[in-house]
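Just one protein chain is left out here, and the rest sit where they should.
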Amino acid sequence: MVEMRADGFWRQYSRNKLAVFGLGIVAGVVIGTLCAPLIRPGDPLAVVGYPFEWPGHDPRFPLGTDLLGRDLLSEMLHGAGHSLAIGISVALGASLAGGLIGLVAGYYRGWTDAILMRLAEIFQAVPGFLLVIIIVALFSPSFVTIGAAIVAVSWPSIARLVRAETMRLRSSDFVAACATFGMSDPRILLTQILPNCLPPLIVTTSVMTASGILIEAGLSFIGLGDPAALSWGTMLATGREALYNGWYMSAFPGVAIVVTVIGINLVGEGLNDAFNPRRQRRGG
Amino acid sequence: MFVSANDAPAIRATDGLPIHGRNVLRSPFLRFTLRRLCGSLLLVFLTVSMTFVLIELAPGDMVDVMAGEAGTADPGYIEQLRSAYGLDRPLLLRYAHYLQHVAQFDLGYSFRVNKSVVDLILQRLGPSALLMAAATGLALLGAIPLALLSARFADGFVDRVASMITLISYATPSFLIGLTLILVFSVDLRWLPSGGKDTLFSGLTGWSRFVDIAQHLILPAVTLGAFHFAVYTRLLRASLINVLHEDFVRTARAKGLSELRTFGVHALGNAMLPLVTMVGVQTGALLGGSVVVESIFAWPGLGRLAYEAIAQRDTNLLIAIVMVSTFVVAAVNFLVDILYFWLDPRIEHG
Partner (left out) sequence: MTAGISDSILEATDIRIGIGGALPLQIVRGVSFSLMPGKTLALVGESGSGKSLMALALLRLLPPPLSILHGTIRFGDIDVTRLGTAALRQLRGAGIAMVFQEPLSALNPVMSIGRQLAEAVRVHQRLSRNALRRRVLELLDLVRLPNAVRQIDNFPHRLSGGMRQRVLIAMALAGRPRVLIADEPTTALDATVQMEILDMLAELQREFGLAVLLISHDLGLVADYADGVAVMYAGSIIEAGTAAHVLSRPAHPYTRGLLGARPPLRPASMPDTGKRVRLVEIPGTVPEPGHAPFGCAFAPRCPHTIESCREAPPPQALIGDGHVASCIRVGEKA
């Protein structure tokens, strides 16, 4: 059984300096998102100044303005929220769907397992990004369709993971013991098996947030982003027009994406190490 | 201690002797191949069906989707489509019609370019394959030495630097890499062209043509391959570190073999196997990634075609591309499995 005390876990996690650094990055992004309405109230898409102002020229716009004269800093802060929102909802959605399917498939085996895994295979057979594109194109881009499309592509790997863990745990002693004193299946699944699946699930989910952000950025870039929304991806799409003389418009959201994704990945690695304390990183 | 099963010969009918020449084509290998083939075909069939389900679920009926919102479709043609696809017929019949068309490789017609969709796709398949192969090649070219060094000096300076490089490669969206490369190499340095597959109307042949295409290929290939370079490096590094703990590495050293040979031949030979499978798995990601990369570099491949289809709202074309891509991925995975079977002598059955 996995018993983790909060302070013990933090101690384990914080041994990895990079992981703490990653956490700092993520925290920074979240804080930036939350403070957006404070630092830059109002509509980020409002035209507030001359276009193509380079960062540093006008003290009102520390990050400059884009090709329509909108405040880049405002766009960055408000856009962060959308990117994060997509990433997190997709990760949670895929975990929920994949986790549920994995649990059921791994526990009940037989036909249920075969059918569910076939389904997973089908979703994995189509190249991920293409499937996302086709779903979003068919159902018109919006937060919901984009989110659903990315979840559709992401759930199979989570399902496989959870299924493997479930199968492993299913044959363990404590589960057998619970069955003998009449615990119902759903209870076993929820209270015994699921908690033990959590560590790898949490790690995978955190990394999935990062890929969710990347996919959303990609979609926006090719024009399938949510037209009503502002995200780092849409900023990149717009910035593409001004690449030669205004590359800073692409640099800011681009670097932001890279840094955020790196931060999330570092957190994921840190979580992984914290859950499985292995040999010391000293050339052991 | 005294394990009795140990002296029984490991393998059966051939008395523990190697299977030579023609024998290979018999039972285990052929059975495996056939089984995999059936599996792949089934998968393609199921995916095509799923595509049908998706189309059915989407707003508007099949023909709206097929004819596209471009409005270039002739009303007479739409009527023809409606009856051809039996949209007044029950669901199952529609499904059957759909399958029939797909099986006959009839994926529709594109009025814009005045070509059948199949022809259009086939035309773009070659350049896509070239780009994907180049990207994979470059990724492996970078990954193998880096992984070797990282694993050899695990947790050392090289390892940490490599880890950072791979993390950045992995985290940077391909369009960012692509745009940066264009800015640096095409605009500032003017070393390489910024788009296209070759210099148009140049009429180059032979070696000069080859060089010309290579020059156009390199930036998009690097862009597409960057992500995979990171994945392969990490995978190979982990695989190598695992293999290094194996006993036969110790035997190799005890024989007096140099570190280079121990590492480069014995360890690498074993560690490559998971990499082979991974390359197959990544084909899908390559195809998906090519949409963005090809659109940035105006590379005339399937990805660019998909991008154009999105821009034109040509859903029919998109669906066709998705289906062909799935087929390609299934085919590549199938070949990779065969290759793996061939490479790993331990596998006797499927």
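Letters A and B mark the chains in the order given here, with residues in each chain numbered from 1 onward.
Keep this in mind: a residue touches a chain if its C-beta (ideal position, glycine included) is under 8 Å from a C-beta of that chain, and two chains touch if they have at least 3 such contacts.
All values derive from a computational prediction rather than experimental measurement.
Enquirer: With the full complex in mind, choose from B:Ala252, B:Val292 or B:Leu305 the residue touching the hidden chain.
Expert: Checking each option in B:Ala252, B:Val292 or B:Leu305, the one touching the absent chain turns out to be B:Ala252.
Enquirer: For review purposes, identify every residue of subunit B that touches the missing chain, sorted by number.
Expert: 1-4, 6-11, 16-18, 20, 246-248, 250-258, 261, 266, 269-270, 273, 343-346
Here, only the chains that are shown with their structure count from here on.
Enquirer: If we count contacts the way the header does, which residues on subunit A are in touch with subunit B in the complex?
Expert: So the residues of subunit A touching subunit B come out as 118, 121-135, 137-140, 210, 214, 217-218, 221-224, 236, 240, 243-244, 247, 250, 254, 257-258, 261-262, 265-266, 281-283.
Enquirer: Under the definition above, what is the set of subunit B residues touching subunit A in their complex?
Expert: 43-44, 46-47, 50-51, 54-55, 57-59, 65, 154-156, 167-168, 170-176, 179, 182-183, 187, 283-289, 291-292, 295, 306-307, 310-311, 313, 315, 318-319, 321-322, 325-326, 329-330
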